[in-house]
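What follows is an incomplete set of chains from the complex, kept in their original frame.
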Amino acid sequence: MVLATEQLQEAAKQGFKKKLVIVVSKGTIDMLYPAFVLATTAPAMGIEVDLYFTFWGLRVLTKKGVKSAKIGAVGNPGIPMPNLMGVLPGMTAMTTKMMKKRIEKYWPSVPDMIKMIKESGGRIHACSPTMGFMGVDEKDLIPEVDDIVGASTFLGWASDPEAITLFI
Amino acid sequence: MVLATEQLQEAAKQGFKKKLVIVVSKGTIDMLYPAFVLATTAPAMGIEVDLYFTFWGLRVLTKKGVKSAKIGAVGNPGIPMPNLMGVLPGMTAMTTKMMKKRIEKYWPSVPDMIKMIKESGGRIHACSPTMGFMGVDEKDLIPEVDDIVGASTFLGWASDPEAITLFI
């Protein structure tokens, strides 16, 4: 933590934003952790958290998906394009295992991060239209999900002048 | 729609944001639909829409590109890295067709979404430097494009205190 309590109180007086709204649109570990680290850091700074899981991100909210997130090649400068190495069978599993180990030296696992977000008051929302087109049923969702809402609910949060809104 | 008219009017009084500015930087269906769904939902909530198409997103504004957007593997937890399945010839086309069918059960096609955005008052902007380096000419663009503008114009919109700005 960098900001002291007095600094936070000072900031609060100057109209600083107090809500963090993140669209979690990707389901790979490399894009989940940025969202989760922000969501677990914000409460200590007096910032409320709403995470809106949509598209690939929604699968992470299923009982099966929450345990099986893998490392993506997205934006990895070392794996810019499919290459011969990447397609050897077993490589994906090996790389995911290696990076998972490294990440878990620094942060809790995906299911534990989600639990921590809930314990610190954060809210977990599932995107209703994505549920439909991905064939996810309400009973498939993990118990940490607060509700299933649509794009207009998300826009309502984002239009709050106090909200920091990120699309990850 | 979740918010009732009176709630929206109440929100408007409290300085809620009334503009949605989205950078559309990716050209795959899985990242286009989040932008399009927000852009078609916002007008009913009294929120103006500006979409700024850049990099891979720009191709979607070409007569050829608007009809040929495909599903990306970006952030898909099930396809975290190039693997042997993904490289079998024909797999891409098959997966795209399958997911397109599912998506189109819930939302209109890409060209129709763009038309809907325009009909509800949204504006479609092409990024001028991307036009140059991608070799896209003004005559290649679909008629729905309002103008061709640069980064400073986008920053002008984003710096509006009433704007919700997302990079997708």
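Observations
Here the chain labels run A and B in written order, and each chain numbers its own residues starting at 1.
As a convention for this text, a contact is a pair of C-beta atoms (placed from the backbone, for glycine too) under 8 Å apart; a residue touches a chain by one contact, two chains touch by 3 or more.
This is a predicted model, so every value here is computed, not measured.
For this complex of identical protein chains, the structure file gives a whole-complex count of 3 copies, while the figure shows 2.
Keep in mind that, in the parts below, only the chains that are shown with their structure count from here on.
Measuring from the averaged C-alpha position of chain A to that of chain B gives a distance of 21 Å.
For chain A in complex with chain B, the touching residues are 23, 25-28, 31, 54-57, 59-60, 65, 68-74, 79, 82-83, 86-89, 91-92, 95-96, 129, 132-135, 149-156, 158-161, 165-167.
Within the complex formed with chain A, the residues of chain B that make contact are 1-3, 11, 14-18, 20, 30-31, 33-34, 37-38, 41-42, 44-45, 47, 73-78, 80-84, 86-87, 102-103, 105-107, 161, 164-168.
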